[in-house]
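Here is the structure we will look at.
Here the complex is missing one protein chain, while the rest keep their positions.
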Amino acid sequence: MIDGFLALYIFMLAAFTGYEIISRVPVILHTPLMSGSNFVHGIVLVGAMVALGHAQTPLETAIGFLGVLLGAGNAAGGYVVTERMLEMFKSSKKAEGK
Amino acid sequence: MIDGFLALYIFMLAAFTGYEIISRVPVILHTPLMSGSNFVHGIVLVGAMVALGHAQTPLETAIGFLGVLLGAGNAAGGYVVTERMLEMFKSSKKAEGK
Amino acid sequence: MMAAFLPTLVKASYFLAALLFILGLKRMSSPRTARGGIVWAGAGMLVATLATFFLPGMHNLPLIAAAIALGTLAAWISGKRVAMTAMPQMVALYNGMGGGSAAAIGAGELLKFGAGEAASTTQLVLGVVGALIGAVSFSGSLIAFAKLQGWMDRRFVFAGQRFVNALVFLAALAAGAALVAGRLEVGVVIAFFALALAFGVMMTLPIGGADMPVVISMYNAFTGLAVAFEGFVLQNEAMIIAGMVVGAAGTLLTQLMAKAMNRSLANVLFGNFGAARGEAQAITGAQKPVEAADAAVMMAYAERVAIVPGYGMAVAQAQHKIWEFARLLIERGVKVRFAIHPVAGRMPGHMNVLLAEAGVPYDLIADMDDINPEFPATDVALVIGANDVVNPVAKTDPTSPIYGMPILDVASAKNVIVIKRGKGTGFAGIENALFYADNTRMLYGDGQAAAAELVAALKALDGGH
Partner (left out) sequence: MMAAFLPTLVKASYFLAALLFILGLKRMSSPRTARGGIVWAGAGMLVATLATFFLPGMHNLPLIAAAIALGTLAAWISGKRVAMTAMPQMVALYNGMGGGSAAAIGAGELLKFGAGEAASTTQLVLGVVGALIGAVSFSGSLIAFAKLQGWMDRRFVFAGQRFVNALVFLAALAAGAALVAGRLEVGVVIAFFALALAFGVMMTLPIGGADMPVVISMYNAFTGLAVAFEGFVLQNEAMIIAGMVVGAAGTLLTQLMAKAMNRSLANVLFGNFGAARGEAQAITGAQKPVEAADAAVMMAYAERVAIVPGYGMAVAQAQHKIWEFARLLIERGVKVRFAIHPVAGRMPGHMNVLLAEAGVPYDLIADMDDINPEFPATDVALVIGANDVVNPVAKTDPTSPIYGMPILDVASAKNVIVIKRGKGTGFAGIENALFYADNTRMLYGDGQAAAAELVAALKALDGGH
């Protein structure tokens, strides 16, 4: 069981981690990175699966179904779009690596 | 209660945080920063206080006393030394800030 | 509730997923490793999703599989098909879906708590806050999508708008407070979500389309937070961590994006930037037109040419024609480089993406800091559809809205040729002194057509082969 304080610690550490990771990103990567982090919160799919998996009433089932549908869309769409964008930077690889 | 997995998450996040914070430090700050992080693990004092506070046998008490003594030395010594070292960089403040 | 049933293997998969997400984001934030990053994160997502099927006590497995298949298929196909230039609105769309999913989780949990399932106060509070943020992100992102897609061209502004928005927001908060206070009735839940969704719409309506990348980034951070909070309700560490990392990273990214445009976030959200403003500063002189044939000759006999693309090139889809023209110049021995301003176009990296699409090799592309010192030695700077990013006013006029933004210093090139359709202003809506400078010639016309004329003129020079 994660209680309030433990959650606070995890929130704080995750926030520092996210902040520090991004703090040096060059401008041309802003859009792909926005898209990439958009993909990452697609993990909401997992939570929606649990919600639907434990749904009992028809209303809960409907809401759960919607949640999984949307969550899957977030994850799949986020992946494709990010991948396509970063693909564009392929030719930049050598030049940027200098 | 922090179980094994929760600890793993916290370890991971704290490690990322520590790593990312240091990853841009200039060479002349290496020694002060080593000293500063040395001070930070002086928090072991708190644990030693708890150990001594709950000691029952004389052996436990002796070990606890040693722990608190050493922990306090870590914290106090770490602070003084770091503070003195960083004090030396005072005159650098303006020049480095450019 | 969930944590207790998680078998170790599923827990381990979640941990692995969280680790891969962080490592993936880390790679994505450096140009050298960016491409691998999304693959790492993708592997994490796959592992976590598969593992979830093996949670004990899960019902509705076929339904879950069906929903996943449906959502994945629709998003995958749309994401593959869409044009490169439509990427920002697709990100908005998928981000909105994530926010909606978090809100749905929140709704489901609130209903369960209403039906008597036990919950700590922290879970209740975070569940409500997460649902609120998720719902706002959902409806707000959809409006952002519609605007960028061109479905909603107007900005909806009316007197007292901020006041009405604030009221709706307070009403949503009040409904949320009622839920936290234990009034977990279906009616209150519905009112709460209706208000939250309405606020997302109303908050986004008055914002101009060109500001959308920043707003989308903000909603991205919102969704991250919503996921983290609902993750706490479900006691799911992977959601908590991934959500919070995105929440923090997205917040910083939003600020960086706003800063790159020389704006503050508050200004983007409430500034009504791009609306009709006071009269433009008067600029003396006249724009001096030039014919495509003359412009082509000038560049054909130049030693160095710098091509400066902007939003207009994207609108005209002129990147292929321009690259054809540049290739012809290079064949003639002219040194050609593309000069990219960090916020040229309407999203960061916009020009890089277009030029890469057209096949321009990366070593011909220079960014601002590299090329600015070279303009004085450049014979011709060819500006195509760029305006604000080459406006010298950013350096000279402190009252200008773009004052302080670093610009591409084309004015110091020996000659400047500007391709645009007419006297239209750019994103900032201000006059550009460059177009009136002595060494500037205007080549009027749609970007693609003008580039085609240049190509034709150059080929004619070579004897029409």
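To keep things simple, chains are lettered A, B and C as they appear, and every chain counts its residues starting from 1.
The rule we apply is simple: a contact is a pair of C-beta atoms (placed from the backbone, for glycine too) under 8 Å apart; a residue touches a chain by one contact, two chains touch by 3 or more.
What you see is a predicted model; the values in this text were computed from it and never measured.
Although it is left out of the displayed model, the omitted chain contacts the following shown chains in the full complex: A, B. Looking at subunit B, the residues touching the absent chain are 1-4, 7, 10-11, 14-19, 21-55, 57, 59-61, 63-97. Counting the whole complex, the residues of subunit A in touch with the unshown chain are 5-6, 8-9, 12-13, 16.
Just so we're on the same page, only the chains that are shown with their structure count from here on.
Rounded to a whole number, the gap between the C-alpha centres of subunit A and subunit B is 33 angstrom.
Annotation: 16 Å between the Cα-based centres of subunit A and subunit C. Counting partner chains per residue, subunit C has residues 22, 237, 241 touching two or more of them. Under the contact definition stated at the top, the residues of subunit A that touch 2 or more other chains are 1-2, 10, 14, 16-17, 21, 24.
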